[in-house]
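Questions regarding the structure given below will be posed in turn.
Of the protein chains in this complex, all but one are displayed in their positions.
First chain written, first letter: the chains are A and B, and each begins at residue 1.
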């Protein structure tokens, strides 16, 4: 007779005791190339993202959701929006909660889009939006019921390009995410995003540049719907080798061997006796 | 295996113990045993599809969502390629579950390869639930604002009071309030209570005690399943009731819903739910009702202890120390009585009870048919948040948990299994051949090479006997 005491089995949390928090950042900046060419794509993207968000809520009753819009001048939470939730009655066979998500997102998104003034910045400040999302996740984790495990991740859906001007902010949010074990997923609609790809690699998230925007919803559902613990069981696009070479501060070119200032860590491609950044 | 001879009588004994344990079915177990015609009718409603979808295993949910928008059958080989090789066991299990529930069925694809296709009713209605379209759910007709709207805390108070009424009745404690004959009938039907042999009054059974130790959500779910068993005898339509129940479970707390357009049968069903505290109605004919927390997400019976809403978090009150002392911050007689099932109570103050877990007290509970797992489950479920705040991996002291399990194990030092003894083999080779065969078929219980004896379980006996005949003929 075996006296097997499996206290581990009882104390370990089974996947059923876990809930999943998903924060979606949708880039709505009208300066993106794809939106400049065809503004209707935004409607399609919004619909796909809402359907995807609802599919996430459909997975488990405990799953949590937040959606942010990253506009050219501001980033805002469009779900759950500020103030009281809307009072929704069912109009068709859709689950009430899903209707609420759809209505709230559309209503708040409208506010964000119409608030736009004349000057348009073409660069979307995604790093800032991710920073906000991390603060939001940190609050949820702070106020959660003790003993409950929450897997959190951030999905960024964007068609803009990533510029080196946000480099420092990007790195700060990536390392924070890594520390808080928040997974960053990126779905690139247009250009290849090498900086955000580094973020995915650092936080062990998934990076996907979709070949055509018509199939956005299918790509989202196939690749980004499974939560990180399930992903290892499924066959998903393999991680791409990420280029971690540094760009020099003087010419912004990728270099293999460079010179680093011992005080301010600026990177240069040629040796000079003094550092031009800190002196 | 000296006790082989008395195996038969003990077999019956263990069977008895097993049967008397409370069997908790989840939605999958429940639906799997229903006829497919009922399932087809059920899938006609988005709410049920949603509930079934949520109860599917994780990977199955991904499969379904991947083929939700595909109109043709998908080759089985393709589906298999979605799952990592090392999890192929899980894959086949998942395929089985999906077939069992008629969520998908086999269909050949043009090339002749076997493929899977989603049940068209299920697919249509799951899409409706996710994306919209179709008819609104039956209870969501527009209502004028309630001038006496009830807030969430009122509903919580109401539902807790109603449900505890049932529990109090079961333990027969003093705070008794009348519960209807219907409820009593269900308790009796479920085997949670039985008629006393002397005076015919209902008394609690050992399953009843086990029931009390479940968490509230599981209690409601178990109770409702028992209720649904009797629904057809009452002349109500099972599919209709189930549909309504799931609609209710997906409603929003604190919102009122309309009874307009509900059939006579459903109105009766609603009154029953009202009695158990799943819905609140001011008056029978109010035309509106409020679902309570008990009715929400009833199917999540597997996700024990995970609150759906933040404020839903159970208020734990039990602290267990490594010295086996238990402190329970409660003033409820019911909770004290439950704790008393497996602890020796030492002191009682207005807001706290102090007890100690002893070998005797646990054995007492075990004798009463409660398992160690259930005791631990109960402690875990009601653990004080203070104990969770630190390193939450070992919220309860592991020493106490292990000891409780050891106390249970010491009652089961022997395993009885019925078998047939084979002995007096003429040669070692004969013995070896037969032993090897029995081992391969997996029916060998015990063997001894020196004495050339072996015991084969009863189901394998015929098989082994046949083999032996073939074998000895061949020689």
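Rule of thumb we're sticking to: contacts are C-beta pairs under 8 Å (C-beta built on N, C-alpha and C of every residue); 3 or more make two chains touch, one makes a residue touch a chain.
FYI, contacts and distances are computed from a predicted model.
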item: Which of "Defective in cullin neddylation protein", "U6 snRNA-associated Sm-like protein LSm1", "General transcription factor iih subunit 2" or "Membrane protein" matches, in UniProt, the chain that is not displayed; value: "General transcription factor iih subunit 2"
item: Contact set of the excluded chain (shown chains only); value: A
item: Full-complex contact with the absent chain, from A:57, A:134 or A:234; value: A:134
item: Residue of A:19, A:62, A:156 or A:198 touching the missing chain in the full complex; value: A:198
item: Missing-chain contacts mapped onto subunit A; value: 70, 72-75, 77, 80, 82-83, 121, 123, 125, 127-129, 131-132, 134-136, 138-139, 142, 165-169, 171-176, 179-180, 198, 202, 241, 243-247, 255-265, 267-268, 271-275, 278-279
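Keep this in mind: only the chains that are shown with their structure count from here on.
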item: Inter-chain centre distance, subunit A versus subunit B - centres from mean C-alpha coordinates, in Å; value: 37
item: Subunit A - residues contacting subunit B, complex; value: 1, 3, 5, 7, 10-12, 15-17, 19, 51, 54-55, 58-62, 89-99, 102, 143-148, 217-218, 221-222, 225-226, 230, 232-235
item: Residue ranges of subunit B touching subunit A (in the complex, touch as defined); value: 46-47, 50, 53-54, 58-59, 61-62, 65-66, 69, 81-84, 87, 90, 125, 128-137, 140, 142, 250-252, 297, 300, 302-308, 310, 313, 376, 380, 383, 385, 388-389, 392-396, 398, 401-402, 405-406, 409, 413-415
